[in-house]
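One structure below.
Excluded from the complex is one protein chain; the other protein chains are retained at their positions.
Chain IDs A, B and C follow the sequence of writing; residue 1 opens each chain.
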Amino acid sequence: MRCITTPENMLSPEGAFGGNPLFYWIYGLAAHLVPCWLAYVIAGLVIMLILINAVLLGAAIVSWGERRLLGRFQNRVGPNRWGPFGALQPIADLTKLITKEDIIPYGADRLAFTAVPVIMVSSLLVATAVIPFAKDVALVDLNVGVLFILAVSSLTSIAIFTAGWASNNRYALFGAGRAVAVLISYEVPVVLSLLGVVVVAGSMSLGDIVVAQAVPFFLVQPLAFFVFLAGMSAELNRTPFDVAEAESEIIAGYHTEYSGIKFALIQAAEFGGALFVSGLIATLFLAGWAGPVADWLGWLWFLIKTFIGIFLFVWIRSTFPRLRLDQIMAVCWKFLMPLSIINLAAVVLEVYFLRDASGTLSTSDLWIMAGINMVVAVVSIAFFGRIIRQKIRNSSRTMTASAPMVRGVPTIEVG
Amino acid sequence: MSLESMLVIAAVLFCIGLYGALARKNFIAVLMSIELMFNGVNLTLVAMGRWVAPYAVQETLSAVLTGQVFAVFIITVAAAEIALGLGIVFAMFRTNESVDLTDAAAMRH
Amino acid sequence: MWFEQVVFWALAVVAIGGAVGVVMVRDLFRAALLLATVFVAVGGFYVMMNAEFLAVVQILIYVGAIAVLFIFGVMLTRDVRQGNTPNRLQIPAALVSVLLLAAMLFTAVTTDWTTLAGLGLESQSQIAQTQAVGIPDASSLAASGLSAQEVESIAGGGLADLLIGEFVLPFEAVSLLLLAAAIGGLALARGRGR
Partner (left out) sequence: MLTEPLVWAIFLLPVASFLLIGVVVRPLGPSMAKAAGYLTILALGIGFVLSLWLLRSSAHGVVYDFVPHLWLNLAPGASIQMGLLLDPLTNVMLVVVTGVSLMVQIYSMAYMDGDESFARYYAYMSLFSASMIGLVLASNIVQMYAFWELVGLSSYLLIGFWHERPSAAAAAKKAFIITRIGDVGFLLAIIFLFFRADEFAAQGLNALHIPDIWQAAAPLAAGGAGIVAGGALLWLCLGLFAGAAGKSGQFPLHTWLPDAMEGPTPVSALIHAATMVAAGVFLVGRFFPVFSESEGAMMVVALIGAFTAVFAATMGLAANDIKRVMAYSTVSQLGYMMAALGIGAYNAALFHLFTHAFFKALLFLGAGSVNHSAGTFNMMYMGGLRKAMPFTYWLTVIGALSLVGIFPLAGFWSKDEILLEAWLGTGAVPTTVSLLVFLMLLAGVLLTAFYSFRMVHLTFHGEFRGGGEQELHDCEEAGQPAPTGVSHHVHLGESPWFMVGPMVFLGVSAVVAGWIANPIGVKSIFGLIPSHWLTEYFASGLYDGHHAPPFSIAMAVISNVVALAGIGLAVLTYMWPRPFTNNDPLTKGGVVHTLLAQRYYLDHLYEGLIVGRVFYRIVAAITDWVDRNIVDGIVGLVGWISRNIGGLIALAQNGQVQTYPLVAAAGGVVIIVLYLILG
């Protein structure tokens, strides 16, 4: 490996792609044929290509899986015409969307309008880069991984806003305003719940967090898991927090005016987002690639856990009715926010008292924390749940006229 | 990439921001320009921390992070500034029906 | 290094071009988007200077929060399409800015900086910066020629240690400032009598 340089350059293999064996393998292979920098670029591109395809293909599978699952939940069949169990349905959808006319509405800001799908998909892809799919297999294992994910996913809010603004359409703008308000608000409890995870793991690197989960964190910090799940449902604009694209109210929200391939990309970003968040839940709370046997099977465990996450989301979506915007805000600030603060405080105190001299926690410590936090979670959810239930009831009594609470049909029909 | 080149970029950012802050009518544009100036300053701080030798002065390795610490503070202050600045923008818009800084001269002598 | 130079100049072009755009473009909404671009580019500079944490914070706060606030602000006020017009001070402002730029560039280029590289400390400090936000791998630190005590001080947390150690007073002051700004912003935006 004559090309590997000293750590002085952070873009060098050791600096950024620390420990990704796949990268080294391609890099070493290419370095025999081309100059070092080119080998480096080639290796990176190949990895990226794999990743992008994995994510987009995953998004397609999710779109099919979700519709099938929803169908089962609602006692119907779901897509079943094209391919076995309708599994080729996404391809049909995509073909249809690509061949459709790509309309840009009159008076739209063409540049911004076009940029939106790109920003959305690329921010999703960039965020995916830090997720470890198996032991040491991530595109980058950043030491600020958690923060990185938050930062990159916060780009979505700008994209949504731009979509709403550039469409030159009232409904789109309303949808964008709602979506951004929800995004910004739910960012706070989500970050606070992630802080608890970071405190216990002692690192912001996703790889380290997985390693730290001798006991999966959904047991150690049930509150954080709960808040994260709820917060992420909201950030993905999924039921019960999907006012931003509630088609019974504002057509389809910020992507009302999008059609053709742009619409396809936005949908890809949404389903990819669900996939990504499920992967994140698997990594942060379900111990990621760590499994009962065989580290080299890590990718399998990871996949299983990811699909558990997706299943959870679909389950939630098919079970709960949609909330009104003010109720969503109330749930965020008056329910999830105190819960996440309680979780953080409890975790910090526990870590402070339980850690040993070198600042690490043993497995038994984690079990102790799990026990305490279970109790804390039950008590505080019961307490704040009571309060928020009263609030929502009281407010709906005064605002019944504009409260479409119940809804039977699935939200998204692709095509 | 070197200290000088980074300083040059920072200075250019700062001065573009300065021009914008001085020569734009729209309050929001002025605030944006001020953010550009902040970014120039932050770049300078980080670059100084990265290349110039506080380590030699303080003899502790963490001293190389001082520039970043200051940048963190500046980012925080910028966030606070924007929160207030936009508050003022809205207040001004409510009373003046415009956000033109040239019109906001009620405090002249 | 060649690759590094490419990235650097690309970022420089994006940053400066974006900055010029922010100031010059008439459409305020686009100006705000360009501002976000500049922020991202500056974040890229931070990455190149081994300040990953700061880069992430930059994206998180500037792009995720401040730019969004700006867009909100733009949308809630008038004249978005043609709003960004110059005032009467255009020429003196340009003059002063150019003079200041010249003076700063002159200073930056002619000063004889005492750099870490000149002191032979570059690699150590880089390790320190890179590892400052995570738990560093002690063996890799030791391999880069750092003393045990220095390894200890870095392993203690780097940036976090500084923030709530040496700089705890400004840290608290800034928290207070944020609180005050949040309340003040609320009070201002709520307006009178409501």
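The rule we apply is simple: a residue touches a chain if its C-beta (ideal position, glycine included) is under 8 Å from a C-beta of that chain, and two chains touch if they have at least 3 such contacts.
All values reported here derive from a predicted model rather than from experimental measurement.
A.B. asks: For the chain that's not shown, point to the residue among C:L28, C:V56 or C:A93 touching it.
C.D. replies: Touching the chain that is not displayed is residue C:A93.
A.B. asks: Given the contact definition stated above, which residue among B:M1, B:L18, B:L65 or B:A83 touches the chain not shown here?
C.D. replies: B:L18
A.B. asks: Contact with the hidden chain only, please: which chain C residues?
C.D. replies: 87, 89, 92-93, 96-97, 99-100, 103-104, 106-107
A.B. asks: Considering the whole complex, not just the chains shown, which residues of chain B touch the missing one?
C.D. replies: 18, 21-23, 30, 101-102, 104-109
The rule is short, and it goes like this: only the chains that are shown with their structure count from here on.
A.B. asks: Report the inter-chain centroid distance for chain B and chain C in whole angstrom, where each centroid is the mean of the CA atoms.
C.D. replies: Those two chain centres are 9 Å apart.
A.B. asks: Express in whole angstrom the distance between the two chain centres, defined as the mean CA positions of chain A and chain B.
C.D. replies: Distance between chain centres: 32 Å.
A.B. asks: Chain A to chain C: how many Å between their CA centres?
C.D. replies: Here chain A and chain C have centroids separated by 27 Å.
A.B. asks: Tell me, which residues of chain A touch at least two other chains?
C.D. replies: Counting only residues that touch two or more other chains, chain A contributes none.
A.B. asks: With touch defined as at the start, can you tell me which chain C residues reach chain B in the complex?
C.D. replies: 4-5, 8, 12, 15-16, 19-20, 22-23, 28, 31-32, 35, 38-39, 42, 45-46, 48-51, 53-54, 57-58, 61-62, 65-66, 69-70, 72-74, 76-79, 83-90, 92-94, 96-98, 100-101, 104-105, 108-109, 113-119, 121, 124-125, 128-129, 132, 146, 150, 153-154, 158-159, 161-163, 166-167, 170-171, 174, 177-178, 180-182, 184-189, 191
A.B. asks: Would you mind writing out the residues of chain C in touch with chain A in their complex?
C.D. replies: Residues in contact with chain A: 1-4, 7, 27, 29-30, 33, 36, 47-48, 50, 52-53, 56-57, 59-60, 63-65, 67-68, 71-72, 75, 122-123, 126-127, 130-131, 133-135, 144.
A.B. asks: Would you tell me which residues of chain B are touching chain C in their complex?
C.D. replies: Residues in contact with chain C: 1, 3-9, 11-20, 22-26, 28-29, 31-33, 35-36, 39, 42-43, 46-47, 49-53, 55-56, 60-62, 64-66, 68-69, 71-73, 75-84, 86-91, 93-94, 97-99, 101-102.
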